[in-house]
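Below is the structure I would like to discuss, written out as structure tokens.
Shown here: the complex without one of its protein chains, the others still in place.
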Amino acid sequence: MTKTRLEAFSDGVIAIIITIMVLELKVPQSTDWETIKHLIPVFLSYVLSFIFLGIYWGNHHHLIHSIKGVNISILWANLHLLFWLSLVPFATAWMGESNFEKVPVIVYAVLADLCGIAYYILLMAITKHEAKNETMLKVLKKQSRKGFFSIIFYTAAIPVAFFHPAISCIIFTIVSLMWIIPDRNIERTVHNHPH
Amino acid sequence: MTKTRLEAFSDGVIAIIITIMVLELKVPQSTDWETIKHLIPVFLSYVLSFIFLGIYWGNHHHLIHSIKGVNISILWANLHLLFWLSLVPFATAWMGESNFEKVPVIVYAVLADLCGIAYYILLMAITKHEAKNETMLKVLKKQSRKGFFSIIFYTAAIPVAFFHPAISCIIFTIVSLMWIIPDRNIERTVHNHPH
Amino acid sequence: MTKTRLEAFSDGVIAIIITIMVLELKVPQSTDWETIKHLIPVFLSYVLSFIFLGIYWGNHHHLIHSIKGVNISILWANLHLLFWLSLVPFATAWMGESNFEKVPVIVYAVLADLCGIAYYILLMAITKHEAKNETMLKVLKKQSRKGFFSIIFYTAAIPVAFFHPAISCIIFTIVSLMWIIPDRNIERTVHNHPH
Partner (left out) sequence: MTKTRLEAFSDGVIAIIITIMVLELKVPQSTDWETIKHLIPVFLSYVLSFIFLGIYWGNHHHLIHSIKGVNISILWANLHLLFWLSLVPFATAWMGESNFEKVPVIVYAVLADLCGIAYYILLMAITKHEAKNETMLKVLKKQSRKGFFSIIFYTAAIPVAFFHPAISCIIFTIVSLMWIIPDRNIERTVHNHPH
């Protein structure tokens, strides 16, 4: 099992997930301006998840790019991550169509948490396998710190959603921003230690 | 982040978008000739968007092929473009199923505009990164000129659709033709400056 | 535009078409044996189109593998072919769900014809571009002969479907068998003239 194929398969699955999500945007029967207004929550939910998956794609790509080989634990940890990511379109559609109601927002927060935990498990499987790969360790250090905070935030968003689902959605947005902004630094690190 | 992976991911996403669009063609319950007549607007809308996405695929491919590397701005500018492109199947289906009614045609024109602007942002991110890559500058020169006219046309199609949605659709067709016809010239330019 | 990318994009699109077709197999609400009986025409229609697309994938792959370069005519002829192929899931579902009624069978026959013509146009675009590529000419000779007969058969299936849709379906099956059986010969030819 070469890492190239794992990379190609994972990239393929993430590309499909991010794209089929649009199929959950149901075509409205009506054509007045009111219809547009009803589409707004569905659209916002879509934007949130598109960025969420985009970040995962970028991070996953950085991570796999930095490793040298793949073993069976990494393979299954990776499939486990893809499993939870594959549920994002479902949770996204439910949250959007329900206009960010309590239960769907809780489900979304739990799912985001599970994706984060699955990513963490993948990080651990890789660390165990490539304990001496310095490039990977640098990527891992940054990602595991941010990953840790993400899981804390998503976990906090679960009880919050019982009372104020809107605040949970703000938490989702903050986590995404946290990942987008300092990505530039990771890139610099990788660039300074080419492989 | 190598450009090969960006290319593969983008090609993958565009391939999926162009293909899943057909899932919006709902299978009719009836089987008489009348049914075929009702399918015509949906079919025309599909043809329009298939060509629209085909042009984006070709242009995007030419552009990425001409560059040497990828930085974080290009990565996000590219994801931003893919985001708007991913909404094309939705807008296509709504426009077709409503038989080219006012609101869906306006939405389609706005979306086409946003795709054009996103492409323009990608062009700028690339120019900033590869200011001395001459092959890229040639491709960029052609594409930014045509891209500029496309945005003008699509923007014009928005107010026009309030009164005559049909004219907006003619504008969409003209823009597509503008891209299809002189593509041959771009190819010649690229061919004369191999890289 | 390298042929590798055209090949990857086409393979990707055909892989997606052949796979999303299954989404048209609607999950039944009931769970008795009667339900299975109603699924049979949908299943048969799916089998027919799976083989149809499998043959196109194989032929297309052989053809593109044998050529050396790609120009803009080949690019658009290829997109044109993918356009008609992308409509196969729709026609398949309509034919199956209507239990092979007249109009959907006619539509299927017309679509199969258009796919055949689009493939023929692609063959001509390639011949014009690579008139001296002998490996390609051998592949082309076989494919254009069989392609010619396919178009004749599919065209014949159109008027036949007005009276006996079942006979048209038998014609579809015969054409598929014609392609499957002598493929071995093509392979031998390609094998004897490596490139």
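Here the chain labels run A, B and C in written order, and each chain numbers its own residues starting at 1.
Please note the rule applied: a residue touches a chain if its C-beta (ideal position, glycine included) is under 8 Å from a C-beta of that chain, and two chains touch if they have at least 3 such contacts.
Just so we're clear, the structure is a prediction, and the values are computed from it rather than from any experiment.
**Q** Out of all the chains shown, which come into contact with the hidden one?
**A** Every shown chain touched by the left-out chain: A, C.
**Q** Just name the one of A:N71, A:S144 or A:T173 that touches the chain not displayed here.
**A** Final answer for the missing-chain contact: A:N71.
**Q** Please output the residues of chain C touching the missing chain, sorted low to high.
**A** Residues in contact with the chain left out: 7-8, 11-12, 15-16, 18-23, 25, 27-28, 31-33, 35-36, 47, 50, 54, 57-58, 61-62, 65, 180, 183-184, 187.
**Q** When the complex is taken as a whole, what residues of chain A touch the one chain not shown?
**A** 1-2, 5, 8-9, 12-13, 16-17, 20, 23-24, 71-72, 75-76, 79, 82-83, 86-87, 89-90, 93-94, 97-98, 101-104, 107
By our rule, only the chains that are shown with their structure count from here on.
**Q** Given which chains touch which, is the overall layout a line, a ring, a star, complete, or other?
**A** Topology of touching chains reads as a line.
**Q** Can you report the angle of the rotation that maps chain A onto chain C, using C-alpha atoms only, to the nearest 5 degrees?
**A** Between chain A and chain C, the superposition angle is 180 degrees.
**Q** How far is the middle of chain B from the middle of chain C, if each middle is the mean of its Cα atoms, in Å?
**A** 26
**Q** Take the average of all CA coordinates in chain A, do the same for chain C, and state the distance between these two points in whole angstrom.
**A** Result: the chain centres lie 37 Å from each other.
**Q** For chain C, jot down the residues that touch at least 2 other chains.
**A** None at all.
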